[in-house]
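A single protein chain has been omitted; all remaining protein chains appear in their positions.
What follows is subunit A.
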Amino acid sequence: MSLASFLPAPTQLSQDQLEAEERSRVQRSQSTALVSTRREPPPYGFRKSWVPRALEDFGDGGAFPEIHVAQFPLEMGRKKRTSNALAVQVDAEGKIKYDAIARQGQSKDKVIFSKYTDMLPKEVLNEDDPELQKPDEEAVNELTEKTRAALEKQVSQKIAAAMPVRAADKLAPAQYIRYTPSQQGLAFNSGAKQRVIRMVEMQKDAMEPPRFKINKKIPRGPPSPPAPVMHSPSRKMTVKEQQEWKIPPCISNWKNAKGYTIPLDKRLAADGRGLQTVHINENFAKLAEALYIADRKAREAVEMRAQVEKKMAQKEKEKKEEKLRELAKMARDRRAGIKAHGDKGGEDTEVRERDEIRHERRKERQHDRNISRAAPDKRSKLQRDQDRDISELIALGQPNPRTSSEAQYDQRLFNQNKGMDSGFAGGEDEIYNVYDQPFRGGRDMAQNIYRPSKNADKDMYGDDLDTLMQSSRFVPDREFSGADHGPRRDGPVQFEEDPFGLDKFLEEAKQHGGSKRASTSGRSKDYDHEKKRRKE
């Protein structure tokens, strides 16, 4: 008679009882299987020759210390050589996934091309093929909207950082969630099957400063795993091709920064000397010859023309001379004829003398007029005085005009209608335009220059400088009165009389000067003298 028969059945079951119930339930379900798959180790005491080999031999326990064999229950304790080798995976159709390596860090649905067939060109499809058509409008619009919304969110986040603090947004905090936990039972959740959770968003402190420091620079994370290379490796370069791309070092004709000593042939290598023969066109020679010939011909022509002209001129001159001679002759004849007429009338000598004088004067005047007409270079007296230099005027004693005493202005100032930038003359250095008129005119200078009067040296010598100069009181070598006349000295050295007459001989030789005709030279001098006298 146990206590349990009296008491009513318990409503709540304890943990141990629950476990026992579960175990019995499991055992009952397992008993329908044909073969029991559990392999239990033999109980303690019956393990003499038993060695656990497989994982199931351990049951749900650990290693057996009394069995002296290395045991790894639950694979614990084995030295694992960590390798990053991927386990071979197989896809749904049973084919090995060889691109598992290429897809290591990425999601399953990322597009990665790694098969050979991805590299092969596909069949050329018709244009209307549905595969090649763009997705329809609605799909595109939907995508657009989604993208726009996402981008807006991003932009607003970025801009919000710059915007000032506003009032906190009110979020409707009334979300209720019904939750069914996976661990069910009487002990959990007081036996209830589901739970209701009230979800509220935590209020953000509007005045809170930023929580995290974003001014730190951290190194970039690793990039995404590289995509498989879908082309054949670059072709190997042949030696010939490599030689084609060889660039020779630069040897400048001007710079040598490191001061290298480079042989001359390398220095001039880039010049291209000796690589090309210089060809000169033969037309150059032809041109030179043609020019030479033309030059010669031109010179000849010019000479000929000059000669012809000279001849013509000479002829003309002769003709003119003839004419003049004739005219002169005629005039002479006329004059002689007139004179002959004049001689016949007027018998008085005085009248004749007066006539002669008048005649001479007229002739002189005519002569002058003729000269001035024929030889205009010979200037008249007036003209000569005008062109004289200051020093000449002074020497001749010409009268000088008076200067005006009033102030003189630069005549260039008056009557100007030129602009503001005129007068500079472009910065020319050579012109000398400081004054507009000569200083005092050439004629003025002469009168302003110092002219000593006759008695300039009055204070020095007294009044009569001339009488003083002509006095003959002071004479060198004057003897006393009554003294003997010594030999008159001709020069500082006096020679004695020479017996042989060499002096004479030498003097004569000097006079003639090598010319045999002594008489002509003497005559020429006399002739010139005469001519001069006659003229004046």
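Just a few scattered comments:
Please note the rule applied: a contact is a pair of C-beta atoms (placed from the backbone, for glycine too) under 8 Å apart; a residue touches a chain by one contact, two chains touch by 3 or more; residues count from 1.
One rule holds in what follows: contacts and distances are computed from a predicted model.
The listed options are "Mitotic spindle assembly checkpoint protein MAD2A", "Rab escort protein 1", "Exocyst subunit Exo70 family protein" or "Pleiotropic regulator 1", and the UniProt record of the chain not shown names that protein "Pleiotropic regulator 1". If you put the hidden chain back, the residue from A:20, A:55, A:112 or A:468 that touches it is A:112.
Of A:55, A:155 or A:171, it is A:155 that touches the chain left out of the display. Shown as candidates are A:95, A:134 or A:279; the residue that touches the absent chain is A:134. When the missing chain is restored to the complex, the residue among A:2, A:27, A:83 or A:126 that touches it is A:126.
Subunit A meets the missing chain through residues 110-113, 118-135, 139-140, 143-144, 146-148, 150-151, 154-155, 158-159, 223-224, 227-232, 234.
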